[in-house]
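Got a structure for you, written out below as structure tokens; questions coming shortly.
Taken from a larger complex, these chains appear in their original positions, while the remainder are omitted.
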Amino acid sequence: MDNSRDGGGAVPEGVRLRDVVALLEEFYPVHTAQSWDRVGLVAGDPEQSVGTILLAVDPTLDVVAEAVALGADLIITHHPLLLKGIHSVATTTAKGATITELLVNDIGLYCAHTNADVADPGVGQALSMACGLIDTEPLQVTEDQELGRVGDLPEPVSLQQLATRLVEHLPPTAGGIRVSGPAAAPVRRVAVLGGAGDSAFEAVRRSGADVYVTADLRHHPALEAREEARAAARAGASSTPYLVDAGHYATEWLWLPGLRDRLAARLGGSVDICLSSVRTDPWDFVVGAGGPESHHSENHPTDHGGMP
Amino acid sequence: MDNSRDGGGAVPEGVRLRDVVALLEEFYPVHTAQSWDRVGLVAGDPEQSVGTILLAVDPTLDVVAEAVALGADLIITHHPLLLKGIHSVATTTAKGATITELLVNDIGLYCAHTNADVADPGVGQALSMACGLIDTEPLQVTEDQELGRVGDLPEPVSLQQLATRLVEHLPPTAGGIRVSGPAAAPVRRVAVLGGAGDSAFEAVRRSGADVYVTADLRHHPALEAREEARAAARAGASSTPYLVDAGHYATEWLWLPGLRDRLAARLGGSVDICLSSVRTDPWDFVVGAGGPESHHSENHPTDHGGMP
């Protein structure tokens, strides 16, 4: 952890953990995180040397194993490891096993979460760029921070085209991108919010967006949002906003390449910076998914053979 | 609503709404619902006649329109229309527009939610049968009610086989079934919980299940459950339980055919009972979904062309 444990008494040459922490707090000031969030240095001694940094969305056991294999000294993730406080680091829990693996391997962990969401460049900005938005403005202001973006496409595209283009920018996932709305409907104004988007429907409606690109939407909030859109549209307008659920992991992964480039530019050649090759989306495969031809109003056979 | 409004003074012959309510409360006693739930008669006059009943998962505007087209007198749904109390039925909100459509068309609405989840036959039992489980027992007891089921398959199958078989019993959805775990891993003990399953991971772990079939799982709870499984398995065991997210709408739809048959058996030929042909799953299509070959530990290219 500190140099004395490495047997050397010499003052560390090159970059120390405190230097990387200072840089990250310049990029993502701690006071810009939401009050319930837990960001910053989660493991490590500010005096330890940093030669290799691994970037990932989630601090999973596989990501730590990747860091050990790489000889990394620091992992930077979007999601906090200890959002809920822990009372033990025994290896009998996943959190304890992860902390133990980090510490016995002298690997630090730093998390930039809602402070990275609101930064520019940051998570919301990266998703906005992946959608190709221009003239963006904040989607909502929460605890004095601008969370999410809303902006326009240079020209209207169909809902399906928007989703298809987004696929090209996102890391591949088993589940892909789910869409609620007519495939051919034109969209131009787009609201984006990386990660779980259930709580921002009211802001999306106020924004006048044709479509809301986010992730982790559950049945009831999504259906209620679509019902409100349909109720408002009964006089003949289109039932916007439509919904695009592009995956929690995938929408937030978009932030990592930009972070890598910024760190490299500032830390120079003395530190190696790697993007994790571990996909931390929990889903491994999908069966039975339909295609864009399966429209909302389409009937499905109500009697399945073998159905009890 | 009551016959007098229809201009007729004759006493209704045949089945009245109060008779159907009594039957449903026999099937799904109100006191078996969770304390936070809102079940029972949501709209209608107990004295009105019932000739046609429509069964659906959600009381959406499209389902009400289907009922109007069918000339239905009553809709029975799983999800409550008014789980949160409302302060207006003006048509300017989706809830108000739905209530108004129901009342001006003299259509009653009855909801059986968590009381139907715990009933046998009921929602949990239907999902358990769709999985082919035997020797089932309750997954957990919440407010004195047995919620979810855990049981065994007659013989082990691979995780992918389980998911593929389930597709055959579920109504088609755009997103299909998402699976977390190795496709070839053998599973035999299965925990099931229709609808949103984030809150039951602890019970699933206690149950010793190899796999948890449920729906509406979000990134963090799913990933944390998988991490706990991996931490517990570091001594060499398999990292069970695996996860199968079969869709909120789809897992609960399974209950409707059985309800139709029970109502028909008790109400005789005097009432027509129809399954809704409206798919109330909010998702219309999917793009970019991978297949079972996209394994968890597989790398993905970290630099996408055109990535900002």
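Going by the order they are written in, the chains are A and B; count residues from 1 in each one.
The rule is simple: contacts are C-beta pairs under 8 Å (C-beta built on N, C-alpha and C of every residue); 3 or more make two chains touch, one makes a residue touch a chain.
These figures come from a predicted structure and were not determined experimentally.
**Q** For validation: placed chains = 2, all identical. Expected total copies in the complex?
**A** 6
Keep in mind that, in the parts below, only the chains that are shown with their structure count from here on.
**Q** Quick check: how many Å separate the C-alpha centres of chain A and chain B?
**A** 29
**Q** Can you tell me which positions in chain B touch chain A when the two form their complex?
**A** 58, 60-62, 79, 91-94, 96-98, 126, 129-130, 160, 163-164, 167-183, 195-196, 215-220, 222-224, 226-228, 230-231, 234, 243, 245, 248-249, 254, 256-258, 275-300, 302-308
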